[in-house]
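The complex appears here minus one protein chain, its other protein chains still in place.
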Amino acid sequence: MSGPPAPNFVEVRDLSLAYLHEDGWLQVLSGVSFSIAPGEVLGLVGESGCGKSTLAYQLLGYRPPTAKLLSGQVRLGGADLLAMSRAELDRRRGNRVALIPQNPASALSPGMRVGRQVAEVLTAHRRAVGRSAAMAQVVQLFEAVGLPDPPRILRRYPHELSGGQQQRVAIAMALACGPDLLVLDEPTTGLDVTTQQQIIALLTELRRRKRMAMLYVTHDLGLLAQIADRVGVMYAGQMVEVAPTRVLFLQPRHPYTRGLIASIPQLRPGERVGKPLRGLLQRDELPPGCPFQPRCDFAEAACAAELQVLEEAAPGHEVACRRWRALASPVAIPLPIAGEAVQAAQMPLLALEGLAVTYVSAGSMFAKPVSAVRDLTLAIERGETLALVGESGSGKSTVARAISGLLAPSSGQILFKGERLAGRLRQRPRALRRTIQYVFQNPDASLNPRMRVGAILARPLEVFFEARGADLRGRIDGALQDVRLDESYAQRFPDQLSGGERQRVAIARAVIAEPELLLCDEVLSALDVSVQANILDLLKRLRAEHHLSMLFISHDLAVVREVADRIAVLFRGELCQIGPARAVFQAPMHPYTHALLMAAPSGPAALAGLVRAPEPAAAPKAPSDAACPYAGRCAWQAGEICEREPPPWLDAGNGSHIRCHLSLAELEARALWRAEPQPAGPPAAAEERAAP
Amino acid sequence: MTLIRLIGGRVLISLLTLLIVSALIFWILEVLPGDVASRILGRDATPETLALLRAQLHLEDPALTRYLRWLGGMATGDFGTALTSSRPIVTILEPRIFNTVLLAGYAFLLYLPLALIPALIQAVRRDRPADHALSAVTLVLLSMPDFLIATLLLVTFVVAVPLLPAISLVDQSSTALEYFRAMTLPAVTLAIVMAVYAVRMLRDNLIEVLGSDYVRMAELKGLSRRKVLLRHALPNALVPTLNVTALNLAYLIGGVVVVEKVFSYPGFGSLLVDSLQLRDLPLIEATVLIAAAVYIAANLLADIGAILLNPRLRAA
Partner (left out) sequence: MTLSAAPRLVRAPLPSWRRLIRRSPLSLRIGAVILALHAMLAVLGPWLAPYGISQMGTGIPLSGMSWAHPFGVDQLGRDIFSRVIHGSHIVLLLSLTGTGLGVIIGSVIGLLSGYVGGWIDNIVQRLLEAIISIPFLVLALLAIAAAGPQLAGSPTLVILVVALVYAPRVARMARAAAIEIATRDFVTVARLRGERAWSVMRREILPNASSVLLVEFALRAGYAPVLIGSLGFLGFGMRPPTPEWGLMMAENRALIIITPITVIGPGLALASLVVGLNLFTDGLARLIGRTAPRNPA
């Protein structure tokens, strides 16, 4: 790190920082050093709480009042940001270094029109004199970031824009003064998969055009494969590995990096490499040496005592692990693919026939009823896992709520073992309420914070089995063991558990009722990647042990790939495609399925240079019965017919059924997705084709 | 369009509330106590006077008829006749309301700086000595009943340093200066009590807003501290404070009752107390209904203000 003055534009040296907590100072960054060359994109990855965002904000010289700088420098073009006065910082922030925030919805001032918010940056840095000059520039900026109709948009308030548009405004704001460095703090985390992909495409394009340096912070390693030149991996406030992106994916050195890569769910069979991460980052129980030692599969006793520093493993590849030489390169472990549907001849466990659900939004007597799900017909066989996929707002959860009895269908029927289910919960007998159990997305909200875990698990037993005494306690202990939690957990309150443990308790509460059908509503999406893998394994095991059928709702195709027997793709409340998991992941496929697959962030797949279909950012139109619901957003639109007539069902022959006006041959020809991984191609070619 | 509909909805709800309040007042005063006439006349009642009063108040009619007649009168501005003075209630109310509106306006002018300045100082100097000192002062003031604050002011500015009159008697013949001297102490009392509530709320709002993502974003855009505070923090912190201001207006209606009494200021509040002491039923009904109407109107204004100020509510 010493020697002649580095050509690097950003130079962070030995940065250590602590936060004031209830119980004293907690060190969140320890001795972090790295650099970014002009025009280079450095990705920063790690689990939540590893200090990556704190680090990112140091490049803007920003510390909350509760933070204390222990040591270090952040040099930007030679000057130390951490030693500057507020006035000096003000001259650089937004001007030479700009931030793209994690959540544009909260980062844009709610009471100010977005145009003025961007213009403010221009005038503050004297890039525009006068209101009209500034606004003219804002219009250009909005055009550059692909916002439709800029003169109209700039008069909007933030809440009047969609999440994607808000993020585009925030990007325009960051680009306003043509900064040398962009700091991106999880810029796509709050967004839909498809929107996320559009934003990534925009950023990639901007990067090529403007040659700005970027620091891209994310918890999603797969995403970095698409955009970063180099990646830094952080763990517990330390940089544990830095390497060029491709090298990091192909030859990860640090055990933590390996675990992270292995934890990424894969869209293709046999791609998963190594063992996923176990355990959780516990900041208050770190050993004096390597912070990863408690979770490391390769750890020796000495690791806990010896401080690890970055050393060069190969040119440009640094790793902070004393054992990196000793670790063999990872071995690919082929994973079994989920089995095909079992015994389809039997009567299905659950069948939906022409199900429709409409909402009347509460609070307004003028509101029109909104149709959330229309004419849905599908079945779940005994022991089968059916996955329901689609973006948010596609009506996935509505289906689960209708099955559970929380929402009465407005037409159609739900058959359970051939018998019609009452629409309302109250009219269903107790035994039926027991056999269908629901696991919610967010365990923080689904566990009563004022009840101990034992009491939470006792309720279903008391209500459904009238169990008490030793029998009750025995069953609770059994259920805890089932989800791999210690008996002592019965005495804890939910807020004494980690997110993953809470979800285990929520699953235990569902399974303890001995259900036949488990409704899993985005059960992984509130969890960290490393925890997701564990919960997924748990669900697969419980499914086998308890002979459960599952309706597995998710927006994440990679997760679905691992767990589902069959997959149903939903768009705006209508079914687009349904079929065995293997078939759905093969061409021919519905244009929407294809868009979802291409949008899914997944490390090696993206690295392999796959093209994503650009989605036209057209305004969503009101769904009408007389059209394909996907018309207007479809990249492969067959023509005017899509707007006029409902599409027919096509039988793909491999068990998959697709609802589209295009012919099977056309669908097959248009699909760029291949079920087998392709050899790595030059990413540049991909970009050309991706450009709108 | 939605804006008009939204505000129209609020107005309708307010009118409905006012209607329920009127029924409630009528029920509490004329139905709940049983025989109203003997209640008003007390022990001095003779059968003749009772009969006279019953006839005067039409007590022989069914309650619903009386309520509707009363409500109709109220709606058309006919407030009836006071029992004790036999004067039309409107002529009694007029000068009193004028005095109180004047007092309230004066108090409100004092209230704004008294609320805004300490809150800004506290939020910017958060957890520093200035913040703690102001917190302590507001807490103590908050804990003082208004009649104690009024008394302390009285002792200070009348007894110790005789600057102002102890008794704030004014009438139509009073000059502007006399009014000003008479109103200062009551107005300062009211302003202090209102400001104390607002300061705490505004400080907390400001601190919350100062910690928000968009304020951090504004700072990271390179805006100066002053611009961040005045353009991004303050406007957003003020929106919830509107509610406190509405509550304060509402307090003002109760507050004037006590404060006017302390300073013997001939306003609406002291009229309310007098009418209760004299058991002048029509006058009580009129004053209480007006008090409730003002409260409802204040809340309505705050709601509308919030809708206009906060673009997010408009979409709701």
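Per-chain numbering from 1; labels A and B assigned in written order.
Keep this in mind: a contact is a pair of C-beta atoms (placed from the backbone, for glycine too) under 8 Å apart; a residue touches a chain by one contact, two chains touch by 3 or more.
Everything numeric here is computed off the predicted structure, so don't read it as measured data.
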>> Can you say which of A:129, A:463, A:544 or A:669 touches the chain missing from this structure?
In response: A:463
> In the complete assembly, which of A:226, A:534 or A:637 touches the absent chain?
Replying inline: A:534
>> From the list B:123, B:154, B:192 or B:302, pick the residue that touches the absent chain.
In response: B:154
>> What does the interface between subunit A and the hidden chain look like in terms of residue numbers?
In response: 22, 278-280, 282, 284-285, 404-406, 425-426, 428, 430, 433, 437-438, 440, 442, 444-452, 459-460, 463-464, 484-486, 488, 491-493, 495-498, 501, 509, 534, 537-538
> In terms of residues, what is the contact footprint of the unshown chain on subunit B?
Replying inline: 16-18, 20-21, 24-25, 28-29, 32-33, 39, 42, 139-140, 142-148, 151-152, 154-155, 158-159, 166, 250-251, 253-254, 257-258, 261-262, 272-273, 276-277, 279, 284, 288, 291-292, 295-296, 299
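The rule is short, and it goes like this: only the chains that are shown with their structure count from here on.
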>> Please tell me the distance, in whole Å, between the geometric centres of subunit A and subunit B computed from their C-alpha atoms.
In response: 52
>> Under the definition above, what is the set of subunit A residues touching subunit B in their complex?
In response: 60, 62, 64-65, 86-87, 89-95, 98-99, 101, 103, 106-112, 120-121, 124-125, 157, 159-160, 170, 173, 363, 366
> Can you list the subunit B residues touching subunit A in their complex?
Replying inline: 5, 126, 211-214, 216-225, 227, 231-232, 235-236, 239, 309-312, 315-316
